[in-house]
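Please read through the structure below; I'll follow up with questions.
Removed from the display is one protein chain of the complex; every other protein chain stays in position.
For reference, chains read A and B in written order, and residue numbers begin at 1 within each chain.
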Amino acid sequence: MLGSPRYFYTFSSSVLPWLTPIALVTLLAGLVWGLGFAPSDYQQGNSYRIIFIHVPASSGALMGYMALGVAGLVAVVWRMKMAEVMLKAIAPFGAALAAISLVTGALWGKPTWGTYWQWDARMTSMLILLFMYVGVIALQNVIRDPRQAARAAGLLAMVGVINVIIVKYSVEWVQTLHQGSTLKLFGESTINPAMKYPLLISMLGLWLLYAVNVLMRARTEVMWRERRSKWVAKLVTRPEKGEQ
Amino acid sequence: MAFESFADFLAMGKHGFYVWSAYGISAFLIIASMVLALRGQGQVRQTLARQQRRAELDAEVNDESRT
């Protein structure tokens, strides 16, 4: 059902009005809690508070790229239009998050490690992730025909998934300056609950905001691709209720 | 509150520069991406509305020239 552009448009119209405020409130709540109310760290003092944006942004960038890879696979193999739309909608916010991860990581590294940047496996592969995002966006802008552009970008998106795996496991496979993961999917996390909850909340908030951004961009793309259809023509002359 | 005063909060120990520039740059990038997404939607809508109006005008002109 979500494969139909028209259905997607109506569906997202009903989701965005409540998802947007929930995302913003969750993110702000997590950040205010983390910045102002969570206790300081026994070793790092207050510089550790960068974690509340660094970890959500990094995990969002990685998850976004996995989603981009899946959209790429569907776009290349099944040639589904919505997958092509998603390929275009997922990339920009992911690129922003990857950039945030690198910048906040550098600003956290200086006071704790003593350096903004080292070419260790984690940081280098994260930089490659940003380039991958930029590559996917650039391919879509350079190739005129949207369907061909989607196929090329889809292939690059799939190839880049290998790099996502390297980012994730680099800290376990080779010696890096960067420490291991704080939040573990399995097993106990090594972060005190008073710091873990604000982290989880800001993470959820940023992920939801990512979803909002993707829905907004996908709607624009759907509208443009379906511009010759009757339902878009009707929408343009008579905006639906609650829209500008 | 984990801090004694608002000044303490801004100082973040002695790491205020790092913490606040990290959050400042993050806020800028997130807000920029949201604004661009919103603006793109408006632009496409406007372009389509303009095209449609022109098509309707053309149709009217054609009708008049036929009579």
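Throughout what follows, contacts are C-beta pairs under 8 Å (C-beta built on N, C-alpha and C of every residue); 3 or more make two chains touch, one makes a residue touch a chain.
One rule holds in what follows: contacts and distances are computed from a predicted model.
Engineer: One chain isn't displayed here; going by UniProt, is it "Cytochrome c-type biogenesis protein CcmE", "Ferritin-like domain-containing protein", "Multiple sugar transport system permease protein" or "Xanthine dehydrogenase family protein molybdopterin-binding subunit"?
Structural biologist: Hidden chain identified via UniProt as "Cytochrome c-type biogenesis protein CcmE".
Engineer: May I ask you to name the displayed chains that the omitted chain touches in the full complex?
Structural biologist: Within the full complex, the chain not displayed touches A.
Engineer: In the whole complex, not just what's shown, which of A:V15, A:L28 or A:V77 touches the removed chain?
Structural biologist: Considering the complete complex, A:V77 is the one touching the chain left out.
Engineer: Considering the whole complex rather than only what is displayed, give the residues of subunit A touching the chain that is not shown.
Structural biologist: With respect to the unshown chain, the touching residues of subunit A are 39-44, 48, 51, 73, 76-78, 111-115, 118-121, 155, 158-159, 161-162, 166, 173-177, 179-182, 190-192, 194-195.
Going forward, only the chains that are shown with their structure count from here on.
Engineer: Quick check: in the complex, which residue numbers of subunit A touch subunit B?
Structural biologist: 31, 35-40, 45-47, 49-50, 53-54, 57, 92-93, 96, 99-100, 103-104, 107-108, 110-111, 206, 209, 212-213, 216-217, 219-220, 223-224, 227, 232-233, 236-237, 239, 244
Engineer: If you look only at subunit B, which of its residues touch subunit A in the complex?
Structural biologist: Residues 1-3, 9, 12-15, 18-19, 21-23, 25-26, 29-30, 32-34, 36-38, 40-42, 44-45, 48-49, 51-52.
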